[in-house]
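Here the complex is missing a single protein chain, while all its other protein chains stay put.
Per-chain residue numbering starts at 1, and chain names A, B and C are given in the order in which the chains are listed.
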Amino acid sequence: MLDWLARPKRAAAARRDIPAGLWVKCPRCANLVYRKELERGLRVCPRCGFHRRLSAADRLALVLDRGSFVETDADLEPEDPLGFVDERTYPERVAEYRRRTGQSEAIITGTGTVEGARAVVGAMEFGFMGGSLGSVVGEKISRSADRALEHRWPLVLFVASGGARMQEGTLSLLQMAKTSVAVARLADAGVALITVLCDPTTGGVAASFAFQGDIIIAEPGALIGFAGPRVIEQTIRQKLPDGFQTAEFLLQHGFLDAVVPRAELRAALARILRLTNAPVDPQMAGAAAQGWGEPADAADEPPPA
Amino acid sequence: MLDWLARPKRAAAARRDIPAGLWVKCPRCANLVYRKELERGLRVCPRCGFHRRLSAADRLALVLDRGSFVETDADLEPEDPLGFVDERTYPERVAEYRRRTGQSEAIITGTGTVEGARAVVGAMEFGFMGGSLGSVVGEKISRSADRALEHRWPLVLFVASGGARMQEGTLSLLQMAKTSVAVARLADAGVALITVLCDPTTGGVAASFAFQGDIIIAEPGALIGFAGPRVIEQTIRQKLPDGFQTAEFLLQHGFLDAVVPRAELRAALARILRLTNAPVDPQMAGAAAQGWGEPADAADEPPPA
Amino acid sequence: MDRDLAEVEREIADLRRITTTQQMNLGEQIAALEARAERLREEIARHPTAWQRVQLARHAERPRIGDYIAALTSEFLELHGDRAFGDDPAMVAGLGMIDGRPAAIVGHAKGRDTRENIARRFGMPNPEGYRKALRVMTLAERLHAPIVTLIDTAGAFPGKEAEERGQSEAIARSLLEMARLRTPIVAVITGEGGSGGALGIGLCDVLLMVEHAVYSVISPEGCAAILWRDGSRAPEAAEALRLTAHDLATFGIVDEIIPEPPGGAHRHRDDAVAAVAESVRRHLAACAGRPKESLIAARYEKYRRIGRVREGSAVVAGTTPTAGGQAV
Partner (left out) sequence: MDRDLAEVEREIADLRRITTTQQMNLGEQIAALEARAERLREEIARHPTAWQRVQLARHAERPRIGDYIAALTSEFLELHGDRAFGDDPAMVAGLGMIDGRPAAIVGHAKGRDTRENIARRFGMPNPEGYRKALRVMTLAERLHAPIVTLIDTAGAFPGKEAEERGQSEAIARSLLEMARLRTPIVAVITGEGGSGGALGIGLCDVLLMVEHAVYSVISPEGCAAILWRDGSRAPEAAEALRLTAHDLATFGIVDEIIPEPPGGAHRHRDDAVAAVAESVRRHLAACAGRPKESLIAARYEKYRRIGRVREGSAVVAGTTPTAGGQAV
């Protein structure tokens, strides 16, 4: 479980360097980039290729055919089964993240097409409590798997999560099992699960649906692993080498099918969908990507400590 | 493929040190051992634990209940499909190994019981052309698999082989595939394949049924690998470390379920058979091991160069 | 209650000191206080706090997997290796005869002493451990044998090599395949049920939990460190996480709680182990006749129901998908 309550170093750096101005400083190469150029470039630094995090909504807009997305299960909300309180109650935290992200939970699910190929899709919102896997996320993914099975459309999950959601305790841990039994039915039926691992993908989410994909791809530079780097460093009592647990590292170690730059993601997904028997919606076959409007920085914002 | 036509160093040493005398010198620790003590000790050096090779017949006698073995397919003989000649013809070589080993081919197959548990069994004879896998061995193993499937008795294969038999060319290579399709039907039917890897198990035999076992055990010190040590040393241009490709090495690397000393082999196999659903022949349940009579050194003899 | 006990014990010590230094006979008072202390101790043993249970679950003298296997099976064959990279001593896997029928048994292997604990990585598996367990479980399926998993780990090992060789992948794969295994799976949390490392062999048809065992998404220390930057507030976190067997039974996660002897399993190991063996045997017998299809379907339903979600004004969990949706 990544400590998403803590202020992530990179995001903090990003925020400090992204006021409202025309120019944005890259958190990796420290170059100043014209904000509009950054947005046109899908929030990838034109100088060093650093992929900034995207919100779930931006992710879907980037990949899906314009007008093809139909959201499902948008009205699912978390309960507070444990009566969990730290400095605030769990419902208070949820309410705050709803305001902050404009999303009701840490995943958006629905159906859509990519270059006409039909899919059931889910996109996780890291900005919402670190994209943590609680009952709502588990339920929405499970329903998406059921829906994929029913239509025999591939299921595409864009993963961005620090792991299970502490505030729902063991119930959140068991969402790993819940999504697994749902996804297992796809495997038995020959309906593909495609996972796209974005920055970051760790903990219980990495150890369940993220790595249960028939095809698993990742964005360049994404942090992917089971334990967080700090925990590992405490275990081994030394610094981890540069590039440890990056997407490129995982590709080299045999755990990813490909690392796909954001600019190629839509085309790559379309190809994957065609090659995994996605039926084609003829009306959408020539559609353009939905694209996005104004920059939404929520995904880069650190959550309140 | 181990070069079994060449005189193996260890066997050569063994032969030089085993005349007809009362005393036998251990090829590993060089201690002199009283021959009868060596035989009583199942040909394991009482000083250093070195396991000498056993002939196929001795192996079966060691493990099976007295009087339980029924040989099958004893009359299968190799053809000479390639018309293969080196310094002698292939049929001449076969005839010579028949004289030398008293066996018709490089495997004995049949049925028997171990502490009453029924099994189909095959024991490879390394003394017969290096236990090489040709058409007869492939056919006898395939028939044994068919027989195991028919009765739903586990199939136990004692492996000792340098690999495929050169003199039958690609036909011998494809015995790896032939035995695989036969063994695959066991996997589908839930009938266990148990392989016991003896010294040596290499080449195409290692790369087929030897490592297709549901449970794979080995004798201490046995050489087990795909490529022979000399080939690897030529590839990497350095000496291999001590103990490389031994049974203990393979256990450590996750490829064996257990390394079982010869004195415990019969009991271990009985337990494995019971735990893999072997039916019990009540008449044999309390039987003793068949044991063996006079030492038969054939397995230690180097084949003629 | 803990504090009460500590006070009483201090009083007893004071009286004892006075007895010896001032030659006063306070035997009667001491005896009364000691009786009270014993009652308090029993009370604690009967109703430990969440944090006390965490201590009991981690107790060094608690039964280990070898004890359970010995009690469960008439013979056992340990199997080794993941058939790809190595053999993980932190995970035990093998075939055992239970009531005359073969079964696979897999579980975490904590050590009995420091040396064994180091050798077994304190029962925290590397990816090879999960892959070995899955291999043996798949063998069980092929042999039509049921599976028993015994869970007792602080978690999967958070090491560098574990990451290099795919700890996430190994656990994810295990969960996916356990969901599909066409043979009954009975899981028992015997001690620590530490997050993904526990669940990695914990997807099952029947989940048993020993009375003082715990099962949690994160360790109380880790939780406290995240919430309050203060690991010493672990007792509070343990309470908040609702990680006890009784809590989890109310959430529908645990199917049966196996009682422990008074004072915890480590006080009467044989009894503790026998109770687990009895419960496992009973559930295996109950599963034995079930058709494979209905088993898998019930497993799906079991997990599909887990979770608490509000949909509109209703609280639901594991419901079927809604029909429509809205465009964004």
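The working rule: a residue touches a chain if its C-beta (ideal position, glycine included) is under 8 Å from a C-beta of that chain, and two chains touch if they have at least 3 such contacts.
Because the structure is predicted, anything quoted here is derived from the model rather than measured.
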| item | value |
| --- | --- |
| Touched by the hidden chain, restricted to displayed chains | A, B, C |
| Residue among B:Ala210, B:Ala247 or B:Val260 touching the omitted chain | B:Ala210 |
| Candidate in contact with the missing chain, chosen from B:Leu32, B:Cys48 or B:Leu173 | B:Leu173 |
| Contact with the hidden chain (one of A:Leu32, A:Ala95 or A:Ala258) | A:Ala258 |
| Sole contact to the chain not displayed, among B:Val85, B:Ala263 or B:Ala285 | B:Val85 |
| Missing-partner contacts on chain B, residue numbers | 1, 3, 5-6, 57, 67, 69-79, 81-82, 84-87, 108, 110-111, 134-136, 138-139, 142-143, 146-147, 150, 164-166, 168-178, 180-185, 187-188, 202-204, 206-212, 224-227, 231-232, 235-236, 240, 244-245, 253-255 |
| In chain A, positions touching the absent partner | 187, 190, 192, 211, 214-215, 251-258, 268, 271-272, 274-277 |
| Touch list for chain C against the chain that is not drawn | 83-85, 127, 131, 165-166, 169, 173 |
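Basically, only the chains that are shown with their structure count from here on.
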| item | value |
| --- | --- |
| Arrangement of touching chains [line / ring / star / complete / other] | line |
| Most distant chain from chain A, judged by the mean position of its C-alpha atoms | B |
| Centre-of-Cα separation between chain B and chain A, whole angstrom | 54 |
| Centroid distance [mean C-alpha coordinates] between chain C and chain A, Å | 31 |
| Whole-Å separation of chain centres (CA-atom averages), chain B against chain C | 44 |
| Junction residues of chain C, two or more chains touched | none |
| Junction residues of chain A - those touching two or more other chains | none |
